[in-house]
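For this depiction, one protein chain was excluded, whereas all remaining protein chains were kept in their positions.
Now for chain A:
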C-alpha cells in the first residue's frame, strides 16, 4: 500500500509563556502528542473549540511551525529531515488557505502578481504563458480573468477568498490545509466557497485537511473527523460514524450544541464554562473537569485513543450509553445509513 498523503506521529509543540520580565512561566502545550493519518484523496476535518490547538496542528502539518518532537510524513517523507531549500521546493505540493481573506493577501500585490508568484517561484510555466495560466486559475475559482490587474482592497471577502484559493492551487499542490476557510465569510457566501472547495477536491483529486469549528460544514464535506480538546485528539473516525455514534463525552457535547443535530440534552449535557488553561491542563483525561461521567480513573490516567469502531480517548467509553440510540435521523445520506446499519449489526453480534 502506498504511504498516506500526510501522516503525523506523536507530534508535540509547546509555546513558552513568559511574564513581563521575560522569565519563563511554563508552556502552552498547544499540540500534545497528536498522531493522524490522512489517506490520499480524502478530506479530514479537525474540529474543536477555539484554542484547542487545531490551527497550530494545521501549520505543524505543513512545517510552517517547527514541532518540538514527533514526525511529519508527507507522502512518506519526513518533512523535518528536509533542508530549508528542499522544504521550500516541496511547498509546491502542499498549500494553506487562511481564515481571513482580508489579511492573507499582500495588499501591495495585484491579483495577477499574487497568483503568479507560486508559478514563478517553482518555475511551473514559462513567463510567456504565465498570464494565460493566471487567467485559467481565476476562472477556475469563479473570478473573471479581467480582474487580474486589480488590488485586493477592491474585492469583497468572498472574492478575496477565491483569489487566495487560486493562489493556493497555482503550484498544483496535492495537499491543501484549509484553516477555517469560510468562517470569516458572510453566511451567504460560505456555501458558495464550500461548494467551490468541494468541486476542486473532487476534480483535482486533492487531499484536504479542513480545520473548522462548523460541524455542519464538516459533515458536508469531510470523509473523516478528528476531534481535538486541549492539544489532544479525543476522537477520530469516519465522519458519518463519529456524527451518528460519538463515543467521547466531549464529542457528544459538541454535537449536542449544534442546533438541529438531534442529540438531546439528556444524552450529553451541554458544556459549561471555558476549557481549562492549557498552561496547566488537568491530569489524566484533560476533559474530566467538564465531563459529566468523570470518575477517579479519569484523573489518574491519560486515556489512550482506543479503537472501538473508531478511535476515542475515554476510559469509560464502553460503559457509556450509546448516543446513537437517541439519534434522530436528518439529512445524512445513504452512506451514513449503511454505516449505521453496519455498526449496529456488529454490536448485536458480539
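In this section, contacts are C-beta pairs under 8 Å (C-beta built on N, C-alpha and C of every residue); 3 or more make two chains touch, one makes a residue touch a chain; residues count from 1.
What we mean here is this: contacts and distances are computed from a predicted model.
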Query: What is the missing chain called in its UniProt entry, if the choices are "Allophanate hydrolase", "histidine kinase", "Peptide/nickel transport system permease protein" or "ECF transporter S component"?
result: "Peptide/nickel transport system permease protein"
- prompt: Taking the entire complex into account, which one of A:121, A:204, A:257 or A:320 touches the absent chain?
  reply: A:121
Field: Residue of A:143, A:185 or A:222 in touch with the missing chain, whole complex considered
entry: A:143
Field: Full-complex contact with the absent chain, from A:42, A:56, A:159 or A:317
entry: A:159
Query: Mind pulling the chain A residues that touch the left-out chain?
result: 62, 64, 85, 88-92, 95-96, 98-100, 102-108, 110, 117-118, 121-122, 139, 141-144, 146-151, 153-154, 158-159, 162, 164, 167, 171, 192, 195-196
